[in-house]
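Have a look at this one before I ask anything.
The complex appears here without one of its protein chains, the remainder shown in place.
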Amino acid sequence: MAAATLLLALAVVTLGSGHVEAFDPNPLQDFCVADPTSKGNENKLHENGVACKDPAAVVAEDFLFGGLDKPGVTTSKRFGFTANQVQIPGLNTLGESHVRLDVAPGGVFPMHYHPRAAETALVLEGSVYFGFVSSYPDNKLYAKVLRKGDVFAVPQGLVHFLHNNGTAPTTLYASLSSQNPGLVLLGNSLFAGALPDDLVAKTLLTDKHTVETIKANFRRP
Amino acid sequence: MAAATLLLALAVVTLGSGHVEAFDPNPLQDFCVADPTSKGNENKLHENGVACKDPAAVVAEDFLFGGLDKPGVTTSKRFGFTANQVQIPGLNTLGESHVRLDVAPGGVFPMHYHPRAAETALVLEGSVYFGFVSSYPDNKLYAKVLRKGDVFAVPQGLVHFLHNNGTAPTTLYASLSSQNPGLVLLGNSLFAGALPDDLVAKTLLTDKHTVETIKANFRRP
Amino acid sequence: MAAATLLLALAVVTLGSGHVEAFDPNPLQDFCVADPTSKGNENKLHENGVACKDPAAVVAEDFLFGGLDKPGVTTSKRFGFTANQVQIPGLNTLGESHVRLDVAPGGVFPMHYHPRAAETALVLEGSVYFGFVSSYPDNKLYAKVLRKGDVFAVPQGLVHFLHNNGTAPTTLYASLSSQNPGLVLLGNSLFAGALPDDLVAKTLLTDKHTVETIKANFRRP
Amino acid sequence: MAAATLLLALAVVTLGSGHVEAFDPNPLQDFCVADPTSKGNENKLHENGVACKDPAAVVAEDFLFGGLDKPGVTTSKRFGFTANQVQIPGLNTLGESHVRLDVAPGGVFPMHYHPRAAETALVLEGSVYFGFVSSYPDNKLYAKVLRKGDVFAVPQGLVHFLHNNGTAPTTLYASLSSQNPGLVLLGNSLFAGALPDDLVAKTLLTDKHTVETIKANFRRP
Amino acid sequence: MAAATLLLALAVVTLGSGHVEAFDPNPLQDFCVADPTSKGNENKLHENGVACKDPAAVVAEDFLFGGLDKPGVTTSKRFGFTANQVQIPGLNTLGESHVRLDVAPGGVFPMHYHPRAAETALVLEGSVYFGFVSSYPDNKLYAKVLRKGDVFAVPQGLVHFLHNNGTAPTTLYASLSSQNPGLVLLGNSLFAGALPDDLVAKTLLTDKHTVETIKANFRRP
Partner (left out) sequence: MAAATLLLALAVVTLGSGHVEAFDPNPLQDFCVADPTSKGNENKLHENGVACKDPAAVVAEDFLFGGLDKPGVTTSKRFGFTANQVQIPGLNTLGESHVRLDVAPGGVFPMHYHPRAAETALVLEGSVYFGFVSSYPDNKLYAKVLRKGDVFAVPQGLVHFLHNNGTAPTTLYASLSSQNPGLVLLGNSLFAGALPDDLVAKTLLTDKHTVETIKANFRRP
């Protein structure tokens, strides 16, 4: 599965009912359970936030998601990781989202950032080289090799990565400080979209031939 | 160890350098690593937030906490649970906190609420009866028996609980949407403080003798 | 009238058109007058906030509520207080709500908290023992006997109470820092809902018989 | 006492320890009691917010203010009103402030606005003509004659006024949705400061002579 | 064109699709492009914010506005300025708005404030006397004569003005920190609405005859 497609997949599961809140304001009542079948969504009413179920119809299951003891189904062969995104309608307006990541030996969750969240990850199994790059101080690398039981925090909006440079699979549980953190993979932004080659070449101080060669790799399944 | 003391312990580890932010505003720069040795804290300057390290002195270790593959050291014999609070100075201003909870068979994390956070918990081992009570609809119970791999969300400020009514220990990893969520145990608020007996009796529609009997239990180690 | 029913009554009047904002964000225009007859509400569109009247249809009466010189109609015989909730559609998005409380001699507004607001109360007549309990420092009581003309503030989300232990009726005017503060009575959370007896017993360090006895009192009208 | 001086007086009592928060963010812990004697303030450290007392030193009195059953001492003979500003250090970070206003027969609290708060006022005694002007719809007047027990709300940042056009004194209790709402009197902005006459004349479509005449009235005690 | 009408004109262009956000919360997704033809707006659903286009239908043009190299069409002959308001549907939820102002020699943008924004203005051509008045310190004037290339900032909610007391036209580009800052002209609030003459007279320490004379000027085209 192409990373480009993976991005979409992740985005969709992140978005839950299709358009949810992020940079999350305080909850405006006990709960506002996301409801794709609500009048608001039937009407295809897009708004800054998502319509909710009638509070009287809310049940405990609206706050539950199961199966995180297993890897997910959205897999990036290209990068060697699998994501199992927690999908809980009741998290709407609560300002959190969560995902299980399984990274194969040699695999990476490549350099990316979340425009709308900080992230904290717990290593459940294996080990991983995990770090982020600051904007100020300029391009400084903060990274550690994490082992089982380690927790590592990434500030909001900064570029970060995971690299399993060991021989065993690694499993992490990541918590993000928004219900819709957004995901931008640097490689895909540069090479998987419709940017002109010369612009990308100037951005990376390289030539159009190199850009075209890498773009071809991003076009491959 | 008395639950009253436990409360304090939890509060202290939660507070990190002693006075931190909650209901967390957006981060005001890449990071603001909590620093108990900063001028602000040397001066015993108490403020709405915590002073931070010189950004130039920040290192990757400031974003790391280890040992969550083991239970913590703050234990409540009374209630039968152990807490291992994640302590990461770099989480200051990032709007998250995390804790591992181990609940013995028959143990509870008794009815409580966090004045400044929502909570989402992942069951790592065992099973647990987990739920919350809403304020509107009036006193409605939302609860489930959770098993390994289940994730359950609790809205901000609502009363919730954990009860391990099985025969094996249960381990959970809880994420809260504030770096200083606060913790109010209903039983301790009513019986471990200095409230007059008659007030507590009227609150619970019972008599002062019953209140005094329960208070005695909270006074015991 | 049962306190359980009172809670609902208070919740309903607090909620105005049925689903309003709390933890109130800044107003997003001059005003957004709550309108239960708006298309949004006709459609039973539940959202994080409430639909508003066409600004052109707004009149001065939308900002007015009368009759606070008299006690209200929602009374708790059980606890001995009466509430007169200010209902102003124009307060939608303005981040305030207000209530008059009349407490009979010997009456209490029992231990409770507001998940989404701080509270400041002015004593209009009589005297009252008024206080709150902090979460940190652990379970510390901050309380005073208030007399006519005293104003007392309660921080957001903390447990507080009113007790008229005098011989004359007491009247207060309370302002809350949210248009939908929410209300959780500790006694009702523990004994008026569907929580299992053994869980409540473990929370209060007592036995199931005591829990069942108190529950019976909460079941009585 | 000149209204100009009154403005300052009101500002000072509003400001409490001299520099406090407004547009209030959520409280960042149970409480942050304003403390003019804290290290932060000894150091004359001006910041976006105010330093607080050591939580261990906080007492119930920090949340109490008395004497609101009497008019205040800051009086504007010019406009015919007296203000009794509630001063509670514990309100720091709680997002509320409160004031008692006594308006003599014929007196006004002249056209003004609060840059950082909405306002809701309860009439305790007498009657008053109370209203505000919207910015959109354009300059529309929303006003009512209020009587004892009436509550009236003014949206954030809009121009409003009180006029006691009856024969008895009027007393109100006003709650504002910020601990530092700020106060701008239109007349004083135009005529009590250092604005050039020709600018004020052009603003009011009048001539410099008229401006100078009115300025002279504002210069009088 | 009357300033009163101008106000409306400015308000309308500011409002874009008719009801937008201000005091802007963080964006809740990549973008929420204002869409007057959305279901929400077809339904005349007024809410605290504006409905958006289906993200799949958003195009680059939704983020573009042209023609700011020319003065606008909404002109105030009375005050001698012309406004060219930037109208970009994609700015919905982004917390900014922008306007080009052209002030004729002798013209003013008279004393006014924005209830929901700070403002920063760049002088593109000519010079202008630009300033604001603080609420604390009391009525203090902060003003400068600005020349081409100068940038001047006005804090949120404070009264400010522009006066071109030179002989050449002046052009400015102003950025406001809200997508719906609101606009209150002090002169129009006092004299263009329905306020009783005696109230305005008492506010300005003048007589009803002077008030009526000025009101007549505001009634003239």
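Letters A, B, C, D and E mark the chains in the order given here, with residues in each chain numbered from 1 onward.
To be clear about the criterion, a residue touches a chain if its C-beta (ideal position, glycine included) is under 8 Å from a C-beta of that chain, and two chains touch if they have at least 3 such contacts.
Just so it is clear, the structure is predicted and the values come from calculations on it, not from any experiment.
Only one of the listed residues, A:64, A:159 or A:172, touches the absent chain: A:159. Only one of the listed residues, E:51, E:128, E:143 or E:162, touches the absent chain: E:143. What chain E contributes to its contact with the hidden chain is residues 23, 26-27, 29-31, 55-56, 58-61, 63-70, 86, 88, 90-91, 94-96, 98, 118, 120, 122, 124, 131, 134-137, 142-144, 146-156, 158, 173, 175, 177. Annotation for chain A: contacts to the undisplayed chain at residues 4, 7-8, 11, 15, 78-79, 108, 110-111, 113, 115-116, 129, 133, 135-141, 156-159, 161, 163, 165, 182-196, 198-200, 202-206, 210, 213-214, 217-218.
Going forward, only the chains that are shown with their structure count from here on.
In this structure chain B contacts its sequence twin chain C using mostly the same residue numbers, the overlap exceeding half.
Superposition of chain B on chain D using C-alpha atoms only gives a rotation of 120 degrees, nearest 5. Distance between chain A and chain D, defined via averaged C-alpha coordinates, is recorded as 47 Å. Centre-to-centre, using mean CA coordinates, chain C is 40 Å away from chain E. Chain B has residues 23, 26, 115-116, 135-137, 156, 158, 182 in contact with two or more other chains.
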